[in-house]
Structure formats: structure tokens, C-alpha cells
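Sharing a structure here in C-alpha cells format.
Heads up, one of the protein chains got dropped from this complex, but the rest are sitting where they should.
First chain written, first letter: the chains are A, B, C, D and E, and each begins at residue 1.
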Amino acid sequence: MKFSLAVYAAPHSSQSAASALRFARALLAEGHEIYRIFFYCDGVQNANSIAAPPQDETDLTGQWQALQREHSLDLVVCIAAAQRRGVLNQREAERLEKPSANLAEGFELAGLGQLTDAVANSERLVTFGGTQ
Amino acid sequence: MKFSLAVYAAPHSSQSAASALRFARALLAEGHEIYRIFFYCDGVQNANSIAAPPQDETDLTGQWQALQREHSLDLVVCIAAAQRRGVLNQREAERLEKPSANLAEGFELAGLGQLTDAVANSERLVTFGGTQ
Amino acid sequence: MKQRTLALCRAAPYGSALAREGLEAVLASAAMEQEIDLLFLGDGVFQLLDHQSPMAIGQKSLRRNLMALPMFGIEQLYVARGSLAQRGLTPEEIQIPGAEITLVDQPGNLIAAYQCVLSF
Amino acid sequence: MKQRTLALCRAAPYGSALAREGLEAVLASAAMEQEIDLLFLGDGVFQLLDHQSPMAIGQKSLRRNLMALPMFGIEQLYVARGSLAQRGLTPEEIQIPGAEITLVDQPGNLIAAYQCVLSF
Amino acid sequence: MTLHIVSKSPFSTQALSDCLESFADGDALLLIEDGVYALQHKALQDLQNTEIFCLAADSEARGLLPSAISCSVEAIDDARWVHLCTEHNPIVSWFR
Partner (left out) sequence: MTLHIVSKSPFSTQALSDCLESFADGDALLLIEDGVYALQHKALQDLQNTEIFCLAADSEARGLLPSAISCSVEAIDDARWVHLCTEHNPIVSWFR
């Protein structure tokens, strides 16, 4: 079955981002397809490549990236939410005159339309909310 | 009277960081002293210089920086919380082998001992919590 | 056949960004001509109060986003009757120009009619 | 003369980072030999349950942080009796080796005795 | 039938309460993250004829012993979680 996930939670602040990763792995293990994972609200922090959790804590960004490489996942970060929260790719950093970019490889910035598109093209959408 | 503030909330996710800024301004306007503002938990995102909110939304990082310059405030960001959440200065970025730093000017990274020190040296401590 | 999407709006405005970011997602969806309905439940009903003036707290009014809904073809808003009553609000206090408010007694039955539910 | 600090611990473990970051702040304070007490209230009492095994959810057990408290001289933990009762827990279910649990009937009176309260 | 996923403690938020006010006949309830503390809450006792599940990993993480898990709640693994999501539609998350 074709699934999409919406992730609203930052890593290290609530458990929800880790739950989303676990659910994504279980989906793939059970033979289902992931059409898209859309990172919105504080969820955009999952794509912050500057995060450096201690070695005995889970590096969620790195685990998303590994899963992306293995399964060619479409990891989309809402561009408007990411701008507000300080997650930019090289092009946006230059356009907004910021000194550096920090979007992790394997993630893409795109508009909210990609959430609508995911809803239209998936049989199931599961939301992983934040602490709000 | 000598105050310190503890800020646990990221800008743009909850109102609390903006409330902390308003309270800090009111304290100074009323002639009180701010010993330290300690950013902890998601509050470390207040010091993320890559954030680029739309022009019709408040740029909290910029406003903290302006207040810091005007009043020589001690804006301290918990280093452990900041590492987990992807807010690093140049030294930490190099030590942790991250491609770039993003700590905004006017903020300093330091340990949790600076919160203890603020408690010991202030007559009042006011906490601005997050969405957790 | 179920095809439509429901946005379940449970966040009060201003205290968190969720109410605003939820409406932005709804407007993006409507702009792409996807059918989407809104159900205001719990503290989400506070989004619909009139006379909001968040200038002093440095935010834009959420009413602007709500009033854009009819322009994108969303002319009916569902509101949980129980949530209003719990908060001491009357239906008269929650009006959006250009939109019709439909009070819902059994939110569960409404939800079950949708293919997809986005929670905000 | 009030001099001490109280850490008010109201967060359940694991669901949010607040319980962990709160205990880290308390341990940092104790390591600097500042007197600090802890009051567990609301869902914070769930931090004290035995048999936590968060390996499968990719987190470290919070019990390690709690069991470090006596080593830093924090040998007495305050727990709101009402919060336990609301959650169907008995005092026997919340033991920390090396620490004495003191049940509190009037949290407000305890809080009022402190110079500073850190909320977590 | 709807699958409701509750991820916050019923002792500190209205997530479970709002969810139960939005239940229809035949809907199922899944408790995850801090939502598993509902195992200690009386709201579940009032639910008759409802399928209630919790993620075993989340209840074990929090030290909620099998004996505390009411016989009306089934602890499931992640594969079963996926299966529940294929069986139900829509899926509604109650995370605040």
C-alpha cells in the first residue's frame, strides 16, 4: 500500500520524530511503499545537518539520510517553515544573504503543495505531531 | 532588582520566546538589571543566525541581538542543548567536524553551570517555557 | 467513494504556530484545487473569535487567513458544538464573513467520511 | 531566610526531552554544590517508575540520571501525594535507591519556602 | 473505520478526551509515546466494545508492566502497527 508521512516534530525535543522513523522502517520492512515524507512545522529540524547529538544518543538526521539512500525516499522539507526556523540549502542561503547553509543531504526544500500532492497520491497519510 | 531569565522556547513555534523578549524590554524600561538570559531546551534556536522569517513576521534573533548591543546583555546558550539541536559556533563546528557554524553574534555558548550561577546571583528568575 | 480531505484544527491561535501553519497548509491545498474541509474542535474554536488584535504581541492576525478561505472556495466550516459549549461560547460569537458555520454534534461520524485527515 | 532552589519536575519521561534536560540541569547545579531540591508533580511522578526500558525506542534510561542524584548529595525527593493518587500509583511503586521519598500534601506550602523555582 | 492515534498523556493534555469525543462506532484506538499512560487512566474503562492497542515498545520504555496493561488493551509490535494502518482509514493523530 502507498503511504505518506507528515512529521511536525523536531528530533531531541519530543519522541515523535523517532516514532516516525520507526514507523517508516516498519512500513518498508512489511513491503509497503513510501510515496513521500513531508517535514513541516518544527519537523524541519530533522534536516538540520549541523546537529551533533552526543554519541550515545540517536542521530536522527543521519538515520533519515541512511534510510533515504537505501530506499530512494522522497524527503521533502517545507521551505516556508524551514526559512522561519533556520534550515536553508545553499541556494536559499545565498538568496536570503545568510552566511551558511545547513540542509542535510538527502532532503529537499519545496513548497506546501508537496503535502497536498502527497495526500492526493497516497492511500494513507500518517501524521507525527510535535510538542505544540 | 537583579533578574535572570530562562528561555526554553524556540521562536516561531510558540509565543514564549517573544514573551521573554517583551518581558526583558519591560524590565530594562523599569530600571531593573538583567544578570543573564539563559537559553535552554528548544530555546537555543533563538540564537540560530540562519533563520530568515518573512519580512512581515518578527525576527526574534535580530531583536535579541539589538537588545544585547544596547544593554550589553549576557545571552548564554546551553552548549549541550545547542549541540543536539544544531546551533554551533565556529569552534564547536570545527571540533565536531560540521561544515558550518550558525550561532548568532551576541550569543555565547556555555555550560549548564551558567544557569546555576544565574540562580545564585539573581534576586528573581523567570522561566519562559516551550511547547513541550 | 471517499475522496476528500479534512483538516482537523485543534490549536488556539498565537500561543503556538500550529493554528497558523495549519491554515497555511489548508490554503495551499485549496489553491491547488484539492477539495478540503475544516473541522474546528477543542481549542481550535478560539481561532474563530472576532476582535482578535495581536499587534501588541508582535503577530499578524489569524483572521486574515480565515477570511481568505471563502476566496479559495471553502465556504463551509465545521465546528464541534460540544467544544463551543465547553468554552462558554455561542455560535453567534464565531462568524467568518463569507463562510457558513455548520455545527457538528458527532465529530466522529464526520471524520469517518474522509479519505485523509490532516491534524493541526 | 530562603536560599535554596527547587526544581519542579512535571514532565513524563521519553515523550519529551524536558524530563531529561531538567535532571541534567539539577545535576549540574548539585555538582556546583548549590543546594537544590526536587518536587515531582503531575506527570513528573512517572519519572520515578521502576522497570523503564527505553532501548527499543532509542533512548537512554532516565533512571540513570535519577540514581545519580544521591551521589551528588540529593538524598531526599519530594513527591506530590495527589499526583500519585490521580495516576493510580502507590508510594511503593516509586523507589530510587539511596534516596528517601517524602510525600507532600500541600505543594504550595513547600514551593513558598524557596527563593527560586526552576520549572521542568 | 477510523484509526485514532493518541500520543500524549491523558493526565496532562486533552488529547485522549478530545479523541474519545470524536469516536464513531467501530473506530479503533492506538496509544503511542506518552499516550500509553492512558493505561493508568479511568477513561479507558468506560470504552466498551472498542479495539484498543498500545505500542509495546512505548509501554515497556515507561515501565508500565504487563500486569498494569488492562486486559482490554493489546500491546503490539511495529509490524502490527503498520497492519492496523492498512486496515483503517482515515488515520487521525491526536498529538496535543
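Operating definition for what follows: a residue touches a chain if its C-beta (ideal position, glycine included) is under 8 Å from a C-beta of that chain, and two chains touch if they have at least 3 such contacts.
Computed from a predicted structure; not experimentally measured.
Peer 1: Write out, one label after another, the shown chains that touch the chain missing from the document.
Peer 2: B, C, D, E
Peer 1: For the chain that's not shown, point to the residue among C:M32, C:L49, C:M67 or C:I101 touching it.
Peer 2: C:L49
Peer 1: Since one chain isn't shown, list which residues of subunit B touch it in the complete complex.
Peer 2: Touch with the absent chain occurs at residues 1, 3, 8-9, 14-16, 19, 22-23, 25-27, 29-30, 32, 123-132.
Peer 1: Touching the absent chain: which residues on subunit E qualify?
Peer 2: The missing chain touches subunit E at positions 11-14, 96.
Peer 1: Over the whole complex, note the residues of subunit C touching the chain we left out.
Peer 2: 10, 12-16, 42-43, 46, 49-57, 59, 86-89
One rule holds for everything that comes next: only the chains that are shown with their structure count from here on.
Peer 1: Roughly how far is subunit C from subunit D, centre to centre by C-alpha average, rounded to an integer in Å?
Peer 2: Going by mean C-alpha positions, subunit C sits 39 Å from subunit D.
Peer 1: Please work out the Cα centroid separation of subunit B and subunit E, and write it as a whole number of Å.
Peer 2: Each chain's C-alpha centroid was found; their separation is 37 Å.
Peer 1: Would you pick out the residues of subunit D that each touch at least 2 other chains?
Peer 2: 14-17, 57, 59
Peer 1: Of all the residues in subunit E, which ones touch at least 2 other chains?
Peer 2: Where subunit E meets two or more other chains at a single residue, that happens at 7, 33-34, 57, 89-91, 93, 95-96.
Peer 1: Mind listing each pair of touching chains for me?
Peer 2: Final set of chain pairs in contact is A-B, A-C, A-D, A-E, B-C, B-D, C-E, D-E.
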